[in-house]
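I'd like to ask you about the structure that follows.
Omission of a single protein chain aside, the complex is shown with its protein chains in their original locations.
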Amino acid sequence: MKYLKYIFIFIVLPIQIYLAIWYTPVVKGLGESTRVFYYHVPVAWLAVLSFLISAIYSAQFLRKRDFKADLKAEANARLGLLFSVLATVSGSLWAKITWGDLWNWDPRETSILILLIIYLAYFTLRSSVEDEDRKATLSAVYSLAAFATVPLLIFVIPRVYESLHPDPILNERGKVEMSSTIRWIFLFSMITFTWLFVYLKKYQEELMLLKNRKRNLILEKLKK
Amino acid sequence: MFAWIKQVFSILEKDIRSEFRQKYAISGILMFAFVVVIAVSFALSGIKPGPRFGAILFWITVLFADLAGFAHSFIKEEEEQTALALKLCTEPAVIFWGKMLFNVFLATVLLVTIIPLSIIFLGLVTDHWLDFILFAFFASLAMTVGTTLIAAITAKASGRGPLFTILSFPVLLPVLIVAIKATYAILSGNTLMEQLNELITVISYIMLKGAIGHLLFEQVWQDASK
Partner (left out) sequence: MQLIVEKIAKLYGERIVFSNLSFTLESGKIVILAGKNGSGKSTLLKILAGITRPTVGDLSYQDDNGQKFIPQNKQIGFCSPYLNLYLHFSLEENIRFFNKLRGTEYQPDWLERSGLKDRSYDLLKNYSSGMLQRAKLLFAVTHSPEILFLDEPGSNLDDSGREFVAEIVKRQKERNGMIIIATNDNVEMEMGDQIVRLD
């Protein structure tokens, strides 16, 4: 099992980089900037995934009052913040290259920006509460309240707006509209990034647990 | 059921009475709206913004004026330490809906003030006044429902105005976007029926946020560790 880590670092990751940067054919409308696609979309996906996972841990905390669940919620929110920054920035730069403007307020740009702001708000909230129990409760509630806004964003806003965004690759019918090679490289990139996420998640959660080990130990002791 | 409604209205009544004795929230909101409209009008030097910018200015002002006042009723209970007494007397849900109604009251007072102000100073004009007002009311209601839970969170976080604005912004952004789009259309001559998409969005938002708030409020409220 441990070898998986090395397989990832020394085989999977280099292959992804090779495929995305050198091997890939070029999409007609996008030119050389096609490559951004293999990084921008996975990272945006991870930003959303982190949010989902963080919200699940938040719900778990509220149900079971398990302090560790709160720490994991925070851990995943940190990752989410990182990914949403990357997604927003890469999206913006890509937009500049392909459509000419750094920001256009099309539905997807709007959604990722809102996600980024939600993460920032989450951490602002956490830093304004001293008491551990209260900090955990309030940020869990906010996380869930913000999460409830997301379906609205995803399904409603695109209908309200005309979109500049390249025809959503996975549209509502689930059809994938791109050349076969590109599709494979894209899928591989998605797998690579999701795999990477698994490691990042594990380490970040461990980090948060370690940071709070003193309180965790006391809690364990009390439970006996 | 009846008793429950009476309790909710007691909270509303208490907050309104309290407001009339110490006019903090209302004066804050109204002054804010007044100052912004005047400032914008002045800066435009008599040029009327027209439907697009009129809609934008209108909703930005409403948004920030609302954010100036919506956290007030919760923050006041925390600061004056009356929250505990409330908590001991009734269920969290009663408090949630009671406070929300109070914010609806504030939001309505704001709308009633800012629409005439916008007509006078921003040249707001439309063929479909009823449509405009009706939609504005619903969008304003959406902003209220969306932020009540957040106001409670802010109050318990011992944060102040800025925290409330930061936390509310992402949650309100969908409403803002939809409101501006529909209002722009109405000011340009469309009827509300033509903007049904937006109205439905707003109403779904209200129902969603109402349900979420109702479910989660108890967690925020019960957590009154000193």
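Letters are used for the chains, namely A and B, taken in the order the chains are written, and counting of residues starts over at 1 for each.
We take it that a residue touches a chain if its C-beta (ideal position, glycine included) is under 8 Å from a C-beta of that chain, and two chains touch if they have at least 3 such contacts.
What you see is a predicted model, and the numbers here were worked out from it, not measured in a lab.
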Interface partners of the hidden chain - shown chains only, full complex considered: A, B
Contacting the left-out chain in the complete assembly, out of B:Leu86, B:Ile115, B:Ile133 or B:Leu208: B:Leu86
Chain not shown: contacting residue from B:Gln7, B:Ser41, B:Asn103 or B:Thr183: B:Gln7
For subunit B, residues in touch with the removed chain: 3, 6-7, 10-11, 14, 17-18, 21-22, 80-82, 84-91, 94, 222-226
In subunit A, positions touching the absent partner: 65, 130-133, 214-215, 218-219, 222-223
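Heads up, the rule we're going with is that only the chains that are shown with their structure count from here on.
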Computed distance of Cα centres, subunit B from subunit A, in Å: 31
Subunit A partner contacts - residues on subunit B that touch it in the complex: 149-150, 153, 156-159, 163, 166-167, 169-171, 173-174, 177-178, 181, 197-198, 201, 204-205, 208-209, 212-213, 216, 219-220, 223, 225
Contact set on subunit A toward subunit B in their complex: 62, 110, 114, 117-118, 120-121, 124-125, 128-129, 131, 133-134, 137-138, 140-142, 144-146, 148-149, 152-153, 156-157, 159-160
